[in-house]
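To start, the structure under review is shown below, and the notes come after it.
Here the complex is missing a single protein chain, while all its other protein chains stay put.
Letters A, B and C mark the chains in the order given here, with residues in each chain numbered from 1 onward.
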Amino acid sequence: MPDGALRADAETLERLYRKLYLTRRFEEVVADIYPTDKIKSPVHLSIGQEAVAVGVCDALRADDVVSGTYRGHAAYLAKDGDANAMMAELFGKDSGCARGKGGSMHLVDIAHGVLGSSAVVGSTVPIAMGYAFALQREGRGRVVAAFFGDGATEEGVLWESLNFAALHKLPILFVCENNGYAIHEPIEKRWAVRDLIAKVAAFGLPASRIDGSDVVAIRAAAASAVAPMRRGAHGPSFMECTTYRWREHVGPNADFDAGYRSRAELEPWAAADAVTRVGAMIGAAARQTIESEVDRQVRDAVAFAEQSSMPASIELKTHVFA
Amino acid sequence: MPDGALRADAETLERLYRKLYLTRRFEEVVADIYPTDKIKSPVHLSIGQEAVAVGVCDALRADDVVSGTYRGHAAYLAKDGDANAMMAELFGKDSGCARGKGGSMHLVDIAHGVLGSSAVVGSTVPIAMGYAFALQREGRGRVVAAFFGDGATEEGVLWESLNFAALHKLPILFVCENNGYAIHEPIEKRWAVRDLIAKVAAFGLPASRIDGSDVVAIRAAAASAVAPMRRGAHGPSFMECTTYRWREHVGPNADFDAGYRSRAELEPWAAADAVTRVGAMIGAAARQTIESEVDRQVRDAVAFAEQSSMPASIELKTHVFA
Amino acid sequence: MSSLNGKVPASNGARAGRMLRYVDALAEAVAQEMERDRRVFVYGLDVDDHKRIQGSTTGLLERFGAERVFTTPLSEDAMTGFGIGAAMAGMRPVHVHIRMDFLMLCMNQLVNMAAKAHYMYGGAVSVPMVVRCMIGKSWGQGAQHSQGLHSMFMHVPGLKVVAPSNAYDAKGCLIAAIRDDNPVIFVEHRLLYPTEAPVPVEPFVVEFGRARVMRRGEDLTIVGISNMAIECLRAAELLAEAGIAADVIDPVSLAPLDVDTIIQSAEQTGRLLVVDNAWTNCGASAEIVARVAERPVRNRSIRFERMGFAPTTCPTTPALEQEFYPNPSRIAAVGYRLVRPGDGKWVPDPRRAELSYQVQFRGPF
Partner (left out) sequence: MSSLNGKVPASNGARAGRMLRYVDALAEAVAQEMERDRRVFVYGLDVDDHKRIQGSTTGLLERFGAERVFTTPLSEDAMTGFGIGAAMAGMRPVHVHIRMDFLMLCMNQLVNMAAKAHYMYGGAVSVPMVVRCMIGKSWGQGAQHSQGLHSMFMHVPGLKVVAPSNAYDAKGCLIAAIRDDNPVIFVEHRLLYPTEAPVPVEPFVVEFGRARVMRRGEDLTIVGISNMAIECLRAAELLAEAGIAADVIDPVSLAPLDVDTIIQSAEQTGRLLVVDNAWTNCGASAEIVARVAERPVRNRSIRFERMGFAPTTCPTTPALEQEFYPNPSRIAAVGYRLVRPGDGKWVPDPRRAELSYQVQFRGPF
């Protein structure tokens, strides 16, 4: 992590903070609820990694599209996905964004440009690319941002997709959230070469590595990557955002006692935490307003989820075919 | 293609010529036989591309291993695979190297270090890598050379394999026979970036691009790539050999009238033909001896194939399980 | 002689259509749909080269341009996801594979994404995508270029699977597949490409889930899948010479499967022989036999038999390859035994049977 200038105008910072705080808060509440077993499905929290999704999505238009992973809460919320429908989805309710059939790993909100996420690593990347192809043909300057983890770069499909996207100059921004681990396996055990950006550049995509705690830098990088895409046949770009997962791979807890990583590893990332830092940069009044509004939004989402009903039995058989 | 110095001692040139001529002659005879329908199975000829397999295999030990593709006649013969068993295989005979069950696309000769080839593009590459892992564990300095086409580099499995081979420093030489086409599709329609070597290098492998007509240069490059592998944990290397397919993708004929490529494209490659050039460099007497010996070898192979019997019906059910 | 299926124009002339080859029916279906619907595009390895997937994409590039008809890199996995994404965005991709065996490279996208997207996203998206794939002809194609793997797709809810056996159904099913809002695995067979049948000029739809009774007979029910429907018709001719009359049923669509038509026939004949161009173990033939066996109302006991690939890998040598596949002669022999179990001697004329797939087949209509 660099020093992190975080220079931006007040309005931008406040907007970013609202998203950062929402994402953080939402997941903290999920983590609190989790032990009650109201959420009966695996959750992969983004806590610590929020700045990546928030920074990228702030550079997108409302009619742009994002695609995420099973660790996709942040991307969903950052793209303005419906928070009520998301919480209801986690609760398995009929009012959930996937009617309770998807759970945390399969969030979707097409109205807000959130493509469905997937529990199979790497599997949404080519789908996002196909979506970008449709947007290219549509010709209205819309773009796709595809989020995935460092582990996804080991799947062959990623390299197939990069080649095709570059070949057809598709309007897609690939965003690798590199948190250094796939489950508990560090990159050293998985990558022959640490320089991901060089690999991607050799495949023909402009590629940059960015401090994933610096939400402003991420926003700027995403903005400058997508601008030329909107104007025509510029082709895809790639961002590697270095970041860190604070909680266990799956589930609500910390796991620094598990032995595969030390708490010391967390410290610099915690110090660079975007939520804390951006929060400290905006005015106290603005901050308090944002926080209380977001707190209410999350409470409302929980209430909405609690009050919604479970899908009726008959729903088991619906949606098999369109 | 460069000027092609082809500098090597007479003994080496003669050895190379024997292999080059064998490969060429064998396939010419196959092409002649093909219209008779004695070979009832698709053949993908290496004619024009022989120097790659011959050069690489001449740098290998007898106990090294090669793995090839459905266009694998050259690799099989260059590695001293049994010519009789190969011809019998093409004829579908019981004495074939795969007992008639594999045909031209599934040649194998384990005794001579020829791993089975496959008709699914890219599918033998990770298998060759696994074999290299076993050789690494064995610790006797043996190596694997894995041949594949330019098309195989588009399959994700290739990049997965390169990463893993580099990570575990496996003794494997990847050899891409880049003939510019996958069936009839030129590279421009398939690769966003022409610089394959840069991509591979970014994945952590020493990689070089070599004129695939220059059998001596190929031999030298392969020799210097495998030498450090034999000594220990040096890891894999990669060679891209530029070459050209003279005949149609599958079948015995030329296809310059089909429209997807011009005969003019062939001309520089024909001029650089390794068979012709190496043949011209060795003494006339040596050449004549080699040619008549090889001609006899190929005739013998045909006779062997002709005289062998078809597998008995019961063979249908054998070899399903080991 | 055949049950009507599909919105075929009523006039006899139009219904009869011209004689058209299966391969041309495929190209015509796609061309008409591309004309009708700008969202349709065709892609896949070699769809635009001069061979045009054995002719089945002929004319498309010229008419619709490289924007809507294009080849891909050798990247089956990513290219399948690509189609799924485009379909989710509202396009109608037709992805072409020259061999069904290559679908093993994109199973993750087909099984884990395409089949499931509509359901696991609660109906928020649909995947109107067609995956055309050809089962290789037998001539020395060998282990990896000749598999019929349709049952793997039938196994997975969310996928539709069709396997037309003649030019009429090829056209009608392909149009239906393109118009379907779900992923459809469209199974072709190389040996059917040159076969002809009367095919209407106009676009028409063959509805999925309706089997076709191709021939009527009271002694035996034979169900033939994909090109085996044709081989079964030939077998039925051979059986007729021995005085045995067979119902021959082509399911056409495998998922959904019209088992009622099969049950009806099998209850009448009391004998069911299912012949697939695939392995029998957990295959379409297993499913058909199982569904008939577990039918709730049983007016009659039924004897069952299945035929398919030998339970081996496909060998290349012709000596073994011919034993690997069912052929009309063997089908007839098994049918005969089923009808007259005591009398094991009858063997159909091998010369007539052997060459069945080289006999020009003139369609069931």
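The working rule: contacts are C-beta pairs under 8 Å (C-beta built on N, C-alpha and C of every residue); 3 or more make two chains touch, one makes a residue touch a chain.
Computed from a predicted model, the values in this text were never measured in an experiment.
Peer 1: List the displayed chains that the omitted chain touches in the full complex.
Peer 2: Listed by label, the shown chains it touches are A, B, C.
Peer 1: Check the options B:L77, B:L90 or B:V120 and report the residue that touches the missing chain.
Peer 2: If we include the chain that is not displayed, B:V120 is the one touching it.
Peer 1: Write down which of B:A132, B:A221, B:M239 or B:I282 is the residue touching the left-out chain.
Peer 2: B:A132
Peer 1: Touch as defined at the start, partner being the missing chain; which of C:Y43, C:F204 or C:W279 qualifies?
Peer 2: Once the missing chain is taken into account, the touching residue is C:W279.
Peer 1: Taking the entire complex into account, which one of B:V56, B:V108 or B:I282 touches the absent chain?
Peer 2: B:V108
Peer 1: Just to verify: which one of B:E14, B:E50 or B:E160 makes contact with the chain not shown?
Peer 2: Per the contact definition at the top, the residue touching the missing chain is B:E160.
Peer 1: If you put the missing chain back, which residues of subunit A would it touch?
Peer 2: The missing chain touches subunit A at positions 40-42, 92-93, 96, 100-103, 105-106, 118-122, 151-152, 154-156, 182-185, 189-191, 258-260, 310-311, 313, 315-317, 319-320.
Peer 1: Where does subunit C touch the missing chain, residue by residue?
Peer 2: 101, 104-105, 107-108, 111-112, 115-116, 119-120, 142-144, 147, 149, 151-152, 154-158, 255, 278-287, 289-290, 292-294, 301, 303-306, 311-313, 315
Peer 1: Which parts of subunit B are in contact with the chain that was left out?
Peer 2: 96-102, 106, 108-110, 115-116, 118, 120, 123-135, 137, 156-157, 160-161, 163-164, 167, 318-322
Note that only the chains that are shown with their structure count from here on.
Peer 1: Edges wherever two chains touch, nodes for the chains themselves; is that graph a line, a ring, a star, complete, or other here?
Peer 2: complete
Peer 1: Could you pull out the chain whose C-alpha mean position is farthest off from that of subunit A?
Peer 2: B
Peer 1: Please compute the C-alpha centroid of subunit A, do the same for subunit B, then give the distance between them in whole Å.
Peer 2: About 46 Å separates the centre of subunit A from that of subunit B.
Peer 1: Measuring from the mean C-alpha position of subunit B to the mean C-alpha position of subunit C, what distance in angstrom results?
Peer 2: Inter-chain centre distance comes to 37 Å.
Peer 1: Quick check on subunit A: which residues sit in contact with 2+ other chains?
Peer 2: 156-157, 160, 163-164, 167
Peer 1: Two or more other chains touching the same residue: where does that happen in subunit C?
Peer 2: Only 72-73, 75, 77-78 qualify.
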